[in-house]
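For this view, one protein chain was removed and the others were kept in their places.
Labels run A and B following the written order; every chain starts at residue 1.
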Amino acid sequence: MTPVSVPCRKRWTASKTNGQNTGYTGFPPWVFALAAAGGLFVLLPLAAMVARINWGQFIPLITSESSLTALGLSLRTSAAGTVLCIVFGVPLAFVLARASFPGQRLLRAFVLLPLVLPPVVGGIALLYTFGRQGLLGRTLELAGMQIAFSTTAVVLAQTFVALPFLVVSLEGALRTAGIKYEAVAATLGAHPTTVLRRVSIPLVLPGIASGSVLSFARCLGEFGATLTFAGSLQGVTRTLPLEIYLQRETDADAAVALSLLLVAVAVAVVGLSRPRPRPLAEEAESE
Amino acid sequence: MPVSQVDLFRLCTGALLAAGVVAAGLAACVNSTPDKAPSASTDGRKAAASSVTVYAAASLKSPFTEIASKFEAANPGTKVTLNFAGSSALVSQITQGAPADVFASADSRNMDELSAAGLIDGTPTNFATNVLTIAVSSADPASISSFADLAKPGIKVVVCAPQVPCGAATRKVEKAAGTTLMPVSEESSVADVLGKVTSGEADAGLVYVTDVKTAGDRVKGITFRESDQAVNTYPIAAMGSSKNKELANAFIAMVTGSEGKRVLGDAGFGAL
Partner (left out) sequence: MTLDFNASLRARNFNVAFTMEATETVAVLGPNGAGKSTLLGILAGLIRPDSGNAMLGRKRLFKLDGGTNHFLPPHTRGTALLAQEPLLFPHMSVLENVAFGPRAAGANRSKALQTARHWLTEVEAAGFADRRPGQLSGGQAQRVAIARALATDPELLLLDEPMAALDIHAAPMLRRLLKRVLSNRRAIIITHDVLDALVLADRAIVLEGGRITEEGPTRRVLEKPRSKFAAGLAGMNLLPGTITGYGLTSDGGLDITAHPEDGAVPGQNGVAVFSPTAVSVFPSAKHGSPRNSFAVNITELEPQGDQIRVHAGGLSADITPAASADLGLMPGMTVYFVIKATAIAVYPA
């Protein structure tokens, strides 16, 4: 993650950075076969879906009012969910990676739980927390905040399932980075808050960025928890996945078209915003 | 992320364990799962030949489960395999080649679809009706007594989306009553509507009479006059591809016969 340590790259090994990998790969050729099968396993269903698209109707289907409303809602709620993930996930990752306190492992296990929980379970849990009859819901209602059936509920559901993605990827980046720079910054007289703001966070910015992208993508795809917790109403809580689910009941063509739209948006987000490794090692080597 | 891998593994193990516990609990909750035919005297050869697979709308779960066990008792050695889901989901499964012998739909539209595809044997028989009712939680904090009450400001109503049969019925009733609802959510299935009511998130929901029966004490149904404007008719038919047409027709006969009518009536379905 940090471009500091200059790896001592021996000239006789194949370099992949120049785009061509003609040398030694370090694994037997049959690994390629399995890798190809794995790739196909993911690509084939997508291709099958594309093959079923009614292209004549594609544009009208994805530009229908309900589709555009759902897409807009999905993008807005996912953006909000990602912001919440950053606000809470970055501190969580720091605490998990850098601090040590009793119950830390347990905390990590719980934070990562949504990764393995079926989303509908998350939805039920959120319902019993923020719902009208829920743990906090009653208090919130007295304070004039109604979360059930609101866009806020969608954002909460998305944040719940997406948070671990940011925490996991950032925690890894933080552990890899270590605290050498932070220690130096402290001995230079920087207050811990200054160290966090000017050293720690800039150093793991690529980790935060990739974690945010993953979280955004997860928010975009969130379905189960939203359906259980937020309901489904056009323009308010019916995000693109819920719209697809509903369209499937009556109009398979529309469902497939919207699925492709969702895939396209997800691929665009994940693919285009993936940070490229900076070629710093190269520069330092040439000195 | 080498650190989290180990933890993830532990986590997964723990989560799987928890999932197992939940699954066991759920299994215990599923009531009256049809037992294997008690007639131990039947030889295996015959049992394999006499099995019938019934695809039925989710709302038919409890009466059909009961009818199936009666059918098995009446025909020793037969085995009824039941598959419940939303009617449209069942139609797409059957279209994709799922091995159904009998299909019972919650509306005629889905049956018509199979019919048009030439997949059914003969003509479907209508065997039951279902009407909408207002479901409120048993406490009924919003004191709902009529369909018009649902349109009062501040009342949180959940309905089915117009794309699914119960939503289409809701639209019809709205028109007949001259009342326009402002639902807080339009769900994809009756179960989701009922879930929002039982959890107390919504004040009321529009579901079928039979759903309220199934839900037990946690919700109560409030019948309303306009519900007769959207009577849902349930058709049943044998599949053209069935290898057990005789048995399939026997099952349909039991459903449409007096025995079936009684069970369906107990579950809240209307007779034809």
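Just so we're on the same page, contacts are C-beta pairs under 8 Å (C-beta built on N, C-alpha and C of every residue); 3 or more make two chains touch, one makes a residue touch a chain.
Keep in mind that what you see is a predicted model, and the values were worked out from it rather than measured.
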Let's see if you follow the contact definition: name the visible chains touching the chain that is missing.
A
From A:S64, A:T129 or A:T194, the answer for touching the chain not displayed is A:T194
Touch with the missing chain holds, among A:V31, A:L68, A:L135 or A:A183, for A:A183
Contact residues on subunit A toward the hidden chain run 2-4, 180-181, 183-192, 194-195, 198-199, 202-203, 205, 280, 283-284, 287
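The rule is short, and it goes like this: only the chains that are shown with their structure count from here on.
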Take the average of all CA coordinates in subunit A, do the same for subunit B, and state the distance between these two points in whole angstrom.
36
Spell out the part of subunit B that touches subunit A in their complex, as residue ranges.
1-4, 7-8, 10-12, 14-15, 86, 88, 92, 156, 158, 161, 163-164, 183-188, 192, 195-196, 199-202
Of all residues in subunit A, which touch subunit B in the complex?
105, 108-109, 112-113, 115-117, 127, 131-133, 148-149, 168-169, 171-172, 175, 227-228, 230-234, 237-238, 242, 245-247, 249-252
